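One protein chain is absent from this view; the other protein chains keep their places.
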Amino acid sequence: MAEHTASEHPKSPLTTYFSVWIALLFGTGLTYYAAKLDLGVFNAAVALIIATTKALLVALFFMHLKGAHEKLLKLVVISTIFFLFILLVLSMVDYGTRTWS
Amino acid sequence: MSDSTVAVQGETHNPALLHHFATEEQQRNASSFGMWIFLGTEVMFFGGLFCAYLIYRGWYFGDFAAASKSINAALGGTNTAVLICSSLTVVLAIWAAQTSRRALMLAMLVLTMLFGLAFLGIKGIEYRDKFVEHHVPGPSFSFEHEEIPSHPGEYANPRHAEIFFALYFIMTGLHALHMVVGLGIFSWLLWAAWKGRFTPEYHTPLEIGGLYWHFVDIVWIYLFPLLYLIDRHR
Amino acid sequence: MFDNFPLWPQRASTMAGNVDALYIFLIIVCGLMTLLVFTAVIYFAARYRYRQGVPAEQIEGSIPLEVTWSVIPLGVFMVIFLWGAVVFFQSRTPPRDATEVYVVAKQWMWKLEHAEGQREINELHVPVGRDVKLIMTSQDVIHSFFVPAFRMKQDVVPGRYTVAWFRATKPGTYHLFCTQYCGTQHSGMIGDVVVMEPAQYEAWMSGAPTGPLSAAGEKIFAELGCATCHRSDGTGRGPNLHGVFGKPVALEDGRTVTADENYLRECILTPGDKRVKGFQPIMPPFQGLVSEEQVNALVAYVKSLSPSTQPGAATTSAAVVAPQASGKASPKATEGSQGN
Partner (left out) sequence: MATAITQPDAQPIERENYLNKHYGVWSWLLTTDHKRIALLYLMSITFFFFIGGFFALLIRLELLTPTGDLVQADTYNKLFTQHGQVMVFFFLIPSIPAVLGNFLVPMMVGAKDLAFPRINLLSWYLYIIGGIMMLHCMLTGGVDTGWTFYVPFSTAFSNTKVIEAGLAIFVVGFSSILTGLNFIVTIHRMRAPGMTWGRLPLFIWAHYATSVIQILGTPVIAITLVLVVAERALHLGIFDPKLGGDPLLFQHLFWFYSHPAVYIMILPSMGVVTEIIACFSRKRIFGYHFVALSSIAIAVFGFLVWAHHMFVAGISIYAALVFSILSYAVAVPSAVKVFNWTATLYKGSIHYDAPMLYAFGFLGLFTIGGLTGLFLACLGVDMHVHDTYFVIAHFHYIMVGGAVMGYLGGMHFWWPKISGKLYPEGWARLAALIVFIGFNLTFFPQFLLGYMGMPRRYFQYPAEFQVLNVLSTAGATVLGVGYLLPMIYFLWSMRYGKPAPDNPWNAAGLEWKTASPPPTFNFDEEPVVTWEAYNYDELDSEHKQEVPVVG
């Protein structure tokens, strides 16, 4: 195919792998710790932010999304997440407004 | 591409190139692209469950918190760590394949599977606890007189807690099922690696299998706080 | 011949005209569109049919045209949407002082209880010219309350109330259909809505003298011991229920909700879900202990404690209420033996 040229394996040096690994373990501890703090409504938000960061780390470095030389894979990821949000958000349009009447 | 001969295994032509692809590169790109799309499918598959979870968590927050508190977060945390380690061993296995370290590759694959088994074992302990406590939804389910964490003196509605446990079992159960499939894939990868199929030039199956494994890891990364850590601070 | 081969449904409620007008508007708009497309297709097909030696003329496309035929339809669509939304909104907002009828659907029958106490099965008697509000729930699966002549339809969902309303305009007997598939006898779950002149209706009302539903509710309220906690002087362990209905209630978790029928229902069946601020969580859940009819009666009773919305009071003429003011305690139900 014409659109991509020579292929290089997305090689990440070992240091990246190990630092990501440490970061992930740290994140796990952090979630656990944050859950013990009383942050009010922000508990859930903090948990989700940490989880998303961890998920991003895995996707970008372990799954080589970052090194991927084509935008296509990123497009797949972004559009999937977009449709997932449609499912969640538009359902909430109903559930969130049912008691308004 | 196929001219850069595969020195390690002494093969001259890669038999893995299927007839309908023009080049190995096309084939590899197709495979990984296909896997990513499949993972998109998986996201939506779990997405339906997350949608249900989100709604009921909003409706029955207290009951969910009480139910969540009854599961062992330490085990869940440990399992998170185990999965993270297994993800590391997967990337290391691929790295080993890229750099022709056959022994390391095999060791890492074995380690990955051991981590996977450990995960399932810990999961099994958790399930057994729930079973003993009659927290498995069904006729024998019971969740009477469990306090809602942030409202002392108030008891969770067992029916609503049952919804939590239903979601808990379906979500973690499907996740565990994915782990089992992953172990199947990795057994095959191990066998193929043992046979010397993977070379610095050709190790697409390893990468594809790795993508799947990491994805299962990501699902867990979300399941852990959502199921184990609701309103834990009291 | 047109008696058994009608082509247009009867029109017997205030909504019917609105829906029909909208429908006819849609038929005209869409009919014109169909005509346009069909004429164009047929004309082009005939005019440009294959002729030896006359080649097709290649046309790339035209952005102005594309924009035109995206934007104009979109404009038309928005008109349709807005009109539809207005009609829908009307039919979804019951007038405040409507007569109330509690509907309990079950496989495969409709049980109806007037706020005044009359009970009917598969038959609903209503007077001409009065707003009637239906407070509906189901004992088993989802059903749907559909009266074509009223252009009114609302699913009846187990576990909660759904609400619909209408104001009949023409005396007569109209079909009542269940339009949500509900099992074997789904097509047998039909009945009649009998619209009567007010005088006739009053005669019918007094025919089966029963106490108002709220009175039945009051009795249940006492029997179940609600009154031990909910006292009218505010000394009970639970909130005083007088004047609660229709008012905003502050909840323990910080939310404020309006006390509508669904809220009352929830408070009775699963009090833990929405707890009133400042009270102990001591109210026992009554889910499984009371039947749908009893819940309806309780709800009707609690509502009757909020004077401005006393069921039927505002619209029901004294003549209607008077005959059954009190006395006859045992509700002589038109209903058979099915309890719950």
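Just so it is clear, A, B and C label the chains in written order, and each chain counts residues from 1 on its own.
The working rule: contacts are C-beta pairs under 8 Å (C-beta built on N, C-alpha and C of every residue); 3 or more make two chains touch, one makes a residue touch a chain.
The structure presented is a predicted model; accordingly, all values stated were derived computationally and were not measured.
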Contact set of the excluded chain (shown chains only): A, B, C
Residue among B:107, B:170 or B:183 touching the omitted chain: B:170
Given C:88, C:204 or C:286, the one touching the chain that is not displayed: C:88
Option from C:101, C:115, C:132 or C:178 whose C-beta touches the chain left out: C:178
Residue touching the undisplayed chain, where the options are C:33, C:222 or C:282: C:33
Residue of C:14, C:99, C:118 or C:162 touching the missing chain in the full complex: C:162
Subunit A residues that touch the omitted chain in the full complex: 1-2, 72, 79-80, 83, 86-87, 90-91, 93-94, 97-98, 100-101
Those residues of subunit C which, in the complete complex, touch the missing chain: 3-9, 18-19, 22-23, 26, 30, 33-34, 37-38, 40-41, 44-45, 48-52, 54-62, 65-66, 69-70, 73-74, 77-78, 80-81, 83-89, 91-92, 107, 140-142, 144, 146, 148-149, 151-155, 157-160, 162, 175, 177-188, 190, 270
Touching residues on subunit B - with respect to the absent chain: 18-22, 26, 29-30, 33-34, 37-38, 40-42, 44-49, 51-52, 55-56, 60, 137-139, 157, 159-160, 162-163, 166-167, 170, 174
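Rule of thumb we're sticking to: only the chains that are shown with their structure count from here on.
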Subunit A and subunit B: spacing of chain centres that average the CA atoms, whole Å: 15
Geometric centre distance via CA averages, subunit C-subunit B, whole Å: 47
Subunit B partner contacts - residues on subunit C that touch it in the complex: 252-253, 270, 272-273, 275, 280-281, 285, 287
Complex contacts: residues of subunit B adjacent to subunit C: 59-63, 151, 153-157, 159-160
Residue ranges of subunit B in contact with subunit A within the complex: 25-26, 28-29, 32-33, 36-37, 39-40, 43-44, 47-48, 50-51, 54-55, 58, 73, 77, 80-81, 84-85, 87-88, 90-92, 95, 98, 210-211, 214-215, 217-218, 221-222, 224-226, 229, 231-234
